[in-house]
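Here the complex is missing a single protein chain, while all its other protein chains stay put.
Moving on, here comes chain A:
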Amino acid sequence: MGLLKLLRSLKKNEKEARILVLGLDNAGKTTILKALSEEDISTIMPTQGFNIKALTQDGFKLNVWDIGGQKAIRPYWKNYYENTDGLVYVVDSSDEVRLKECVEELQSLLAEENLKNVPMLVFANKQDLQFALDAEEIMSHLQLMEIKDRTWTIQACSAVTKEGLQEGMEWLVKTISEKK
């Protein structure tokens, strides 16, 4: 095995999906991505643009786009909606103060034409923290039960302990593949 063959195999016609990961700054989007690809998560800086990661899951090649969540960057999110097969919305479950802001951003995403019908996974992240709200509480704050126009789920997780990450991604890929 070596480089020539390695490169050749890039052209295999795999099942591909584009996943968009959004959420407020400090929600843990980049940390989740790094944890999913077994990388070191000790020195993660706020994302000042995008991070694209290729992951494989259940025979799917996922191109995962994590876009910075700082307020100044959010107006640029709309440039990344097109062709999205799955949306991941990451919530810092320990940040009760900013839940309102978190709900508002979600509402405006759900109203986007380019994200219409796109399945959504909500990660209720940071469950390792003592005062984190559980998934049920996050679900009620985000008014997820009112979403009728797409398939969605909420998954409690911790990017630090990796709990719940795999389950969430498995749901998303299964849902995307059923839709395709």
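Basically, a contact is a pair of C-beta atoms (placed from the backbone, for glycine too) under 8 Å apart; a residue touches a chain by one contact, two chains touch by 3 or more; residues count from 1.
Here is the rule we go by: contacts and distances are computed from a predicted model.
Per its UniProt entry, the chain excluded from the display bears the name "GMP phosphodiesterase delta subunit domain-containing protein", taken from "NEDD8-activating enzyme E1 catalytic subunit", "alanine--glyoxylate transaminase", "FIST C-domain domain-containing protein" or "GMP phosphodiesterase delta subunit domain-containing protein". Across the entire complex, the residue among A:Q48, A:N117 or A:Q130 in touch with the chain not shown is A:Q48. Listed by residue number, the positions of chain A touching the unshown chain are 1-10, 12, 15-18, 37-40, 48-56, 63, 68, 73, 76, 79-80, 82-83, 85, 180.
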